[in-house]
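Have a look at this one before I ask anything.
All protein chains but one are shown at their positions in the complex.
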Amino acid sequence: MCSPRCCSAAARAKANAMNFDLSEEQKMLRDAAQKFLRAEYGFDARNRIVASETGMSREHWRRFGEFGWLGVALPEAHGGFGGGMVETIQVAEPMGAALVVEPYLASAVLGAQAVARAGSPAQQAAWLPGLASGKLVLVLAHTEDDSGHQLAHVAARAAAERGGWVLSGRKSGVLGAPWADGFVVAARTAGAVHERRGISLFMVGAKTPGVQVAGYRVYDGSRAGDLLLDAVVLGRDALLGVEGEGLGLLEQLIDIGIVAACADALGAMGALLRKTVEYTGTRKQFDVPIASFQVIQHRLVDMFAAIEASRSLLLMAALHAEHPDAAARSRAASAAKAGIGERARFVAQQAVQLHGGVGMTEELDIGHYFRRLTLFCHLFGGSDHHLQRFAALRAAA
Amino acid sequence: MCSPRCCSAAARAKANAMNFDLSEEQKMLRDAAQKFLRAEYGFDARNRIVASETGMSREHWRRFGEFGWLGVALPEAHGGFGGGMVETIQVAEPMGAALVVEPYLASAVLGAQAVARAGSPAQQAAWLPGLASGKLVLVLAHTEDDSGHQLAHVAARAAAERGGWVLSGRKSGVLGAPWADGFVVAARTAGAVHERRGISLFMVGAKTPGVQVAGYRVYDGSRAGDLLLDAVVLGRDALLGVEGEGLGLLEQLIDIGIVAACADALGAMGALLRKTVEYTGTRKQFDVPIASFQVIQHRLVDMFAAIEASRSLLLMAALHAEHPDAAARSRAASAAKAGIGERARFVAQQAVQLHGGVGMTEELDIGHYFRRLTLFCHLFGGSDHHLQRFAALRAAA
Amino acid sequence: MDIDFDAEDLAFQREVRAWFEANTPPELRRKTITGEMLQKDEIVRWQRRLDAQGWLVTGWPQEHGGPGWTPTRRYIFDLERAAASAPIGLSMGVIMLGPVLMAFGTPEQRAHYLPRIRRCEDWWCQGYSEPGAGSDLASLKTAAVTDGGDYLVNGSKMWTTYAHWATHMFCLVRTAATGKKQEGISFLLIEMDRAGIEVRPIVSIDGEHSLNQVFLTDVRVPKKNLVGREGQGWDIAKYLLTHERTSIAGVAECKALLANLHAAAAERRSGGRPLVEDAAMRLKLARAEIELMALEYTNFRVLAATAAGKAPGPESSLLKTMGTAVQQTLSELDIDIAAEKAWPWRERGEFGRGRYAHAMERYCYSRAATIYGGSDEVQKNVLAKMLLGGGAR
Partner (left out) sequence: MDIDFDAEDLAFQREVRAWFEANTPPELRRKTITGEMLQKDEIVRWQRRLDAQGWLVTGWPQEHGGPGWTPTRRYIFDLERAAASAPIGLSMGVIMLGPVLMAFGTPEQRAHYLPRIRRCEDWWCQGYSEPGAGSDLASLKTAAVTDGGDYLVNGSKMWTTYAHWATHMFCLVRTAATGKKQEGISFLLIEMDRAGIEVRPIVSIDGEHSLNQVFLTDVRVPKKNLVGREGQGWDIAKYLLTHERTSIAGVAECKALLANLHAAAAERRSGGRPLVEDAAMRLKLARAEIELMALEYTNFRVLAATAAGKAPGPESSLLKTMGTAVQQTLSELDIDIAAEKAWPWRERGEFGRGRYAHAMERYCYSRAATIYGGSDEVQKNVLAKMLLGGGAR
């Protein structure tokens, strides 16, 4: 199996206006991920991982690191592959197709990119190699109970005290929290709860006194948790990026998180279509395969069209992920999230519907894809949130 | 043919909680309208009326009056039938099914009900008998260029001068304007353009000096116009209802106008379904009737279900039309308008689609129903306007 | 239709409301609101309480212990019960088997079973579907072969709700293999403790165990357990559809759920603002409520037509497609309002008691609504047949 490291970062061609094909390296990355996951992360193996005490396979996680998937978008200097969003989605899509529960999105995208983009040399050195190799898990803790997906709504506070910081507050819905070695926590160093200025990001070790994680199983098979921060004392060097200016980075992180999540969803949608085409071609009712009914055929076509449109939106958002104009980047991300979100729901619902009774059973993987895609619909805010964000960004432009 | 007058008003049963059947009298009213219009208002006859100089048949209008349809909801003392909304929709639905262009909604519902509900004895005596018999046309002129369907947005002004009134302003989108003998005009006697208080209604003869009508053909075959009021001098007795308190009546009129329009739309939708079932059963493609394709069958079912749901919403709104709680009445009307509006669009579009090429031709009636239903979608505000009005009325309750 | 309740109806409404307020156990109310599954003993206790009040078999005639209400009262009762977040608490025995026995059962069958259903002494499950026969019910294969005075039953029933709690099963079996598929089907009552019956759990995508597969191997059933004649099973199954009609639309449950959604949207915050002030949420709630109004009045119309003696037609298919669409829309809205509050999965501790803790389970299970009982696609086939002049089947 080819690790992406064997390909020079410089050799990768950038997609240009009329070049929508992947480079050879990008294709190899995707194919390798597909191949490994099909062989080593089958539905039964996956269910065993989900049912285990910790709910995650450190062994698989390290393999992901070895293959270079966890550092695919991290700098080569820190053990990464030096790629970008286009490479990230080559890995994320097969992970969705294989129902991977390990925190690729939470740690390898959100956590790692926070440090890669805003970390000091010391922070990068401390975290990135471990994140790239699969030794560490670092997740983003930014949402709170009443924040919804208004990123500026941060009530947790950090006070500058005796040359360091004291953090207090609650974070909820933190993906991968029970597995985390550390958290990137958004807290207010100034301003009122809604203000755009005054938000800062902090690196918080999971074992720091005052940090308490209330973890739970999530319906997609992964784990998440609420974070209680009770006067957590941090050093001066815990600050990530510029004090009070964290919102810009947060917005950037969420936008790339959205793109990765969309790729994951696309993987799940594609798997559902494949399985549904197969099932309807064999399942008989009224003495014929149900795929011989025109209504079923057109439903499959609607699923197919939804997936193709989703792939187009994903590509569009990936190509805008590093756009210098933040509004253009966010508009692209919101367009993808809104458009793919509605389609993911449709594809998931129809896959269950066309599988009939067996689609309703826990034994089959269909329902697990259904739940994963439902989670996707709400991740980083639902379609309606992003439609409105998209409209607001146009109005502001 | 039985005129509704032959039935005593007292004999008509009110619909109660579990009685959704029409009374015998109501059924006769509907059957008589259907029968007459099918015989005397066929598609060719109708097209001749549309193409005529005035675009309306005074002859048919008088017949409608003779049958009692124009006064169906007017008091018996003024030549009416003394019925209510349930009777009105028995007449309106066949009119929609027959594509009647005469101003039933504009004059027999909106104009006549304005006078019936708020007119002085003298105003009632002057207008109602003529309206009931089909001698007169009286229409409501309430919308203006920038008002949309915010009824309180009235910029036209009426000043009290020398014991009478002087009216100035512009009204647009006035249904039936070129045919009108008179207008019920909403104008401000006090307050700013948006205020709820300060709106008054005035009876304005079409020939009054200063009244100018710019008429046009409407795409559904009817006529409408803009109204220019240039210092129109009216007597003291031109005021309809209480000075400054016109908005309540206006809201009531629009709510009943909505119910009548919904019935008209339902007539058109039913006709489209009937014709589409018939056409798809005979039109062959790939050597079989297209109605043998399951996708076509389910589309017909979707049209059917849309119509049944529309009939239910119409009934609900009709039964709430005289509800003592204005908010309950308006919520019912808005629910019907929003719900039936979306379904009318769907049924109209699918009827054209399933007729294929011939559905696109002016020669067939399908396109004429399509245009009538499109007009319905925008009449008194579109579905989105009414969804929001519905939500606002709940929030306010 | 509240506009037309008379004074006596209004008094009845107050009585029902007060009773449910005083008598619904808080734990049942919580589970009903959050969508958590009830346990068998909870259901039985609740049903017996309703029966003690005379309010369990509300659709049965008075001679069999029904309250003898007008349709208006039944409607009021359902609304109030649902509005109080009291569980629907109706078993398959009450809704389905009862009416069948009244219409097709022998005097002995009625005398024996009806009181036991009413007092919740028996728990009935329904054996219709089979592994190979989903929406194509007529192709069922479970065979009942005459063996002396008994039937010997062999086959398997699928998706049998609460079979693991049941003491009895009423089921469709094939008693003749020749002729038209529908004509060889009979309606049989089987005690679940008979030898040769095995119940295997099926866990559904809500993570719950309510469904089962039931295996029947040489199960001996006395002929007195046959309801109606041999070969009459298909007619009985169709007859049942008309008796399910009031419940099929699920208007009262939907109204209660919508009220809960409004309360939840007022409580949940996004960016510190109540979610109900969000423009998109308002539009969706409004649209859902209007769909529900259309459903309610369609239900009224069908009930009125049935009451007026019109032959039961494909309206049940229309009500089912409309009703399930509304139910699924509401459960979608529920999960959208809950969002990350619904993430914890089947948690029973702190996370399991929240308002939204089981929204995802409910949303998952709601997908079955358009699959079971004749899929949405099959209902539309029935309606198409009617529209195109094939008549109801």
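As written, the chain order gives the labels A, B and C, with residue 1 at the start of each chain.
Definition applied: contacts are C-beta pairs under 8 Å (C-beta built on N, C-alpha and C of every residue); 3 or more make two chains touch, one makes a residue touch a chain.
On a predicted model such as this, the values are computed, not experimentally measured, just so you know.
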**Prompt:** Among the options A:G130, A:G339, A:G356 or A:G381, which residue touches the chain absent from this view?
**Reply:** A:G339
**Prompt:** In the full complex, which of B:S168, B:S292 or B:Q388 touches the chain missing from this view?
**Reply:** B:Q388
**Item:** Selected from B:E40, B:D146 or B:E322 as touching the chain missing from the view
**Value:** B:D146
**Where the unshown chain meets chain C, residue by residue** = 279-280, 282-283
**Request:** Would you write out the residues of chain A that touch the absent chain, in ascending order?
**Result:** 14-21, 277, 281, 291, 294, 297-298, 300-302, 304-305, 308-313, 315-316, 319-320, 323, 335, 338-339, 384, 387-388, 390-391, 394-395
**Fill in**
On chain B, the omitted chain is touched by residues 143, 145-150, 152-153, 172-173, 193-194, 214, 216-219, 224, 284-287, 293, 295-296, 345, 349, 352-353, 356-357, 359-363, 366-368, 370-371, 374-375, 377-378, 382, 384-385, 387-388
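The definition used in the following text is that only the chains that are shown with their structure count from here on.
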**Message:** If you average the CA coordinates per chain, which chain's centre is most distant from that of chain B?
**Reply:** A
**Message:** As a quick test, compute the distance in whole Å between the mean CA positions of chain A and chain C.
**Reply:** 39
**Residues of chain C whose C-beta touches two or more other chains** = 377, 380
**Fill in**
By the touch definition above, chain B meets two or more other chains at residues 294, 298
